[in-house]
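Here the complex is missing one protein chain, while the rest keep their positions.
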Amino acid sequence: MKNLNIGMIGYGFMGKAHTNAYCQAPRFFQNEYRPVLKALCARNQEKAQGFADNWGYESVETDWRELLKRDDIDAVDICVPNNLHKEIAIEAAKAGKMILCEKPLAMNVAEGEEMCAAVEKAGVANMVWYNYRRVPAVTLAKQLIDEGRLGRIFHYRAFFLQDWTINADVPQGGAATWRLDAEAAGSGVTGDLLAHCIDTAMWLNGGIKDVSAVTETFVKQRKHAETGEAAPVKIDDACSFLCHFENGSLGLFESTRYARGHKALNTLEINGEHASIAWDLHDLHRLEYFDHRDDSIVRGWRSIHVSDGDQPYMDHWWVPGLQIGYEHSFTHQVADFLKSLETGEAAHPNFRDALQTQKVCDAVLSSAGERAWKSV
Amino acid sequence: MKNLNIGMIGYGFMGKAHTNAYCQAPRFFQNEYRPVLKALCARNQEKAQGFADNWGYESVETDWRELLKRDDIDAVDICVPNNLHKEIAIEAAKAGKMILCEKPLAMNVAEGEEMCAAVEKAGVANMVWYNYRRVPAVTLAKQLIDEGRLGRIFHYRAFFLQDWTINADVPQGGAATWRLDAEAAGSGVTGDLLAHCIDTAMWLNGGIKDVSAVTETFVKQRKHAETGEAAPVKIDDACSFLCHFENGSLGLFESTRYARGHKALNTLEINGEHASIAWDLHDLHRLEYFDHRDDSIVRGWRSIHVSDGDQPYMDHWWVPGLQIGYEHSFTHQVADFLKSLETGEAAHPNFRDALQTQKVCDAVLSSAGERAWKSV
Amino acid sequence: MKNLNIGMIGYGFMGKAHTNAYCQAPRFFQNEYRPVLKALCARNQEKAQGFADNWGYESVETDWRELLKRDDIDAVDICVPNNLHKEIAIEAAKAGKMILCEKPLAMNVAEGEEMCAAVEKAGVANMVWYNYRRVPAVTLAKQLIDEGRLGRIFHYRAFFLQDWTINADVPQGGAATWRLDAEAAGSGVTGDLLAHCIDTAMWLNGGIKDVSAVTETFVKQRKHAETGEAAPVKIDDACSFLCHFENGSLGLFESTRYARGHKALNTLEINGEHASIAWDLHDLHRLEYFDHRDDSIVRGWRSIHVSDGDQPYMDHWWVPGLQIGYEHSFTHQVADFLKSLETGEAAHPNFRDALQTQKVCDAVLSSAGERAWKSV
Partner (left out) sequence: MKNLNIGMIGYGFMGKAHTNAYCQAPRFFQNEYRPVLKALCARNQEKAQGFADNWGYESVETDWRELLKRDDIDAVDICVPNNLHKEIAIEAAKAGKMILCEKPLAMNVAEGEEMCAAVEKAGVANMVWYNYRRVPAVTLAKQLIDEGRLGRIFHYRAFFLQDWTINADVPQGGAATWRLDAEAAGSGVTGDLLAHCIDTAMWLNGGIKDVSAVTETFVKQRKHAETGEAAPVKIDDACSFLCHFENGSLGLFESTRYARGHKALNTLEINGEHASIAWDLHDLHRLEYFDHRDDSIVRGWRSIHVSDGDQPYMDHWWVPGLQIGYEHSFTHQVADFLKSLETGEAAHPNFRDALQTQKVCDAVLSSAGERAWKSV
């Protein structure tokens, strides 16, 4: 058993999700490497200590540069707002640390390029937390596609619909709502939500060639959480786009935080010559599957309860019929990362994969700004 | 083309449903016989005439005995409260008329025996309106079972849940609510709702051997619609029973008019060694089907949208994806009855089949009364 | 009771659907006018006669110009391929006939303009068969929106997904597959399927301002049904578009005949500030409704079984829980048309309404051709 000493930067929602995954992975997956919660790094000493105590981090740092200097840290996990990813990642690479970076990779392609260059030059293991690939039902979709069950693909569509910012009193900026602040987040739903859909889409259906997008900001002005001042909202509240995939299929994507009734409805559907697949995050343990080769009189969409031991990851959990939840996708990602250290085969999505998603995001925002089709 | 001259007795909900079926059947199904709406019979001349005018009945009678005397009537359709079925049916048989009788066949087994004897002695075609057999999804279920797709059967369960009598102000008796009056209806949910479930169950899964039942009357007293007087409620508001089928499978049935949220939720599920089937009336155009022989990783309940031309009856309607509704089950029953006249093979369920359902109903009520298992 | 003498042109799928509606409407809806099936017109005398006999048309014509000359025809119903709509409609208007025209109105906006001018000049009642407005669940959606239950609208999305042309052996042209022949149909899914979605969308959510579209033809060549020769496919197999509505909401539309597993999945979803609505044709009797004003702990999408007497049209049918089907939307349209003759208020959508849909369709096709946003 080898230790993998983790230095976590940030303790927000994602800090909690990743930390839980480091705790759970070795209990349910047997790997050579075992994560050790070595240090938690955040500017607020007191809050950092509280989080560290709760989760069992051995120490606390308040300056990420100090964290990077420590010899007892093997890997850093970047769980801070998007505008801080680049600098930390590049310095971490220079310090020879493995890097697990929250998504989206960067504020834009230019930053992402620098980050890729840095980790590739340093030769450090790197991964981006596009966790939805590791929801067992999504991983099963990938398996079915790779087995050729769908045949030629005609259509791919994906949505990520939320409704939490309809209320105009939700502020922008600050610790809880930095995702509404363009300074911190770079973009709105495009980087926060569509990036997930794009990562999954390209993993399942290959590269995206060109896009035609539209964005909208429904609430034009919001109070800033820290200053209390009303300020123009510069992020995209909603974004939809059409696209062509390299395999000739058509794509349709939409994301918004103004779809009343949908809390976190991340969906995908893929229509092939022989079969189709659909999935959504609100019932993440199910995969919908239609196979045209079934006898015609009993053909229908199958609702697959992905909880059997022969389905991805599920031999590590309970028994058939007993579902797992959201956080398990992170646990799987940690388990796969640990395994990659053992096998030497890079875990995905790495920085280079995530850069490709960033390119699509940038093309989408550019297309929306110019009202024109854009090549990726 | 041969005419089948219909004499309809009654113009209530079922009179309308059957009449519509006589109109629609020849338009969508090509048979040698074509129903002709010859006469509508009901005690209230004015209302009868209104109904006849709307639907195109050529004449009106106010006394069913007069109707039976007419030479130009080939078949009578009995759409009156249950307590009147026996006398009319026996006289109609004596008059040599074919009989299409609304369900349940009779007030009890004794009446049903007399009715069977009468039609069999007279040798007249006879049928009982257990229409749910002819919902295409249910007919498809029958086909799948007959093809042996399910293998040995372990379980059958069926419910018929409504909620329209929860309000204690709903009266009993009268034209609209005779179903709550034991004098007119014989029983409550047992004859009205469970009888449907039992007919379908025995058609799909064979005979029922014995039952253990419980009944309940939640609202003990209701005003009578005609007298305005409060009177004890003598029907069963709810009835559940356990049973053994002759094939060794276990059965579970429940019916009630006190299941808030369910308007007419008639359901069935059958679990076999290899496959299972489920259906319900609220989405009557779908059949749920699970086949254990599917590849294990893509096994799931299939939701079959029964609207394709190779599924029962559907080649007579629209195109795939376009559903039909409740009333079509009656149209199918008329079409099948017309065809039976052509082929000489009796249509089902006939009186003899419906008597068997009556026997189960009587056993159920007897079991509930005595708190003991009863053989059918 | 007044007669409305119908002259039906065409006896295909839509001829059957409309004819059934003429038969059923007066039985379930009480109007001053009653349709009379006066004449069926089609080039093939024998087939026309067969259809007329089955449905009860009193006479047959083989030349629509002869039909228009007849004094005993009040209204003509145009159920022929799209390329024939214009000429017949204009001549019918000149002949003073009311016109019920199958959708889409015309091959393009220019034709539609001529048709509108003709009926308006002639002052004849006119209507286009965008039937889905009259599915009770869709009509209920309209009612809820008009009552202001949704508040400000943010998003509208609609799909019409089919899978029947994936097989490259399906021919183009001919009686059964003229919809794949650009000569007869004008366009592919845009005019056939998206036109329905657009009509419903503008009825529910107001005008569309601009569009960015993409089309695709997946099977490039198909045999012609009549000549047997392979020929390039000139219709759009699939079409998606983004749009802005005049009320500031964003729209997303997609249609295809290559979505494996979907037979006729016509859907809509509309997200408002306070509530959202979703509907689809595969379960046309249900409306999904989410109301944010519900108590937070019991908030959820409500699946409304639209079968109660206080829901649109349903007081004319059965009892709660008993669903109706596809064809009933046409029956409702006839009933409303008959009523409009009584009240003098035009029934909708009329030619002018349908022209607006045509304008969106033309903008969509133009946008796709030029890869640019187009104003409507």
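Chains: A, B and C, in written order; residue numbering restarts at 1 for each.
Basically, a residue touches a chain if its C-beta (ideal position, glycine included) is under 8 Å from a C-beta of that chain, and two chains touch if they have at least 3 such contacts.
Keep in mind that what you see is a predicted model, and the values were worked out from it rather than measured.
K.L.:
Going by the touch rule at the top, give the shown chains the omitted chain contacts.
P.N.:
Over the full assembly, the chain not pictured touches A, B, C.
K.L.:
Looking at A:265, A:346 or A:372, which residue reaches the missing chain?
P.N.:
A:265
K.L.:
Among B:276, B:311, B:333 or B:356, exactly one should touch the missing chain; which is it?
P.N.:
B:276
K.L.:
Looking at the full complex, which residue from C:233, C:304, C:338 or C:376 touches the chain that isn't shown here?
P.N.:
Missing-chain contact among the listed residues: C:304.
K.L.:
Tell me, which residues in chain B touch the chain that this view leaves out?
P.N.:
Interface with the chain not displayed, on the chain B side: 154-155, 157, 161, 163, 166, 212-214, 216, 218, 238, 240-242, 244, 248, 250, 252, 254, 256, 258-262, 271-276, 290, 292, 301, 371-373.
K.L.:
In the full complex, which bits of chain C touch the chain not displayed? Write them out.
P.N.:
Chain C touches the missing chain through residues 140, 143-144, 149, 286-287, 289, 291, 294, 296-305, 308, 310-311.
K.L.:
Taking the full complex into account, what residues of chain A touch the chain not shown?
P.N.:
13, 17, 20, 23, 26-27, 30, 54-55, 162, 164, 262-265, 281-286, 305, 307-308, 317-328
Going forward, only the chains that are shown with their structure count from here on.
K.L.:
What chain is the most remote from chain B, judged by the mean position of CA atoms in each chain?
P.N.:
Centre of mass proxy via C-alpha means gives A as farthest from chain B.
K.L.:
Go ahead and note the Å separation of the Cα centroids belonging to chain A and chain B.
P.N.:
55
K.L.:
Based only on mean CA positions, could you tell me how far chain A sits from chain C in angstrom?
P.N.:
Roughly 42 Å separates the two chain centres.
K.L.:
What whole-Å value do you get for the distance between chain B and chain C if each is reduced to the mean of its CA atoms?
P.N.:
That gives a centre separation of 36 Å.
K.L.:
Touching at least two other chains at once: which residues of chain C meet that condition?
P.N.:
262
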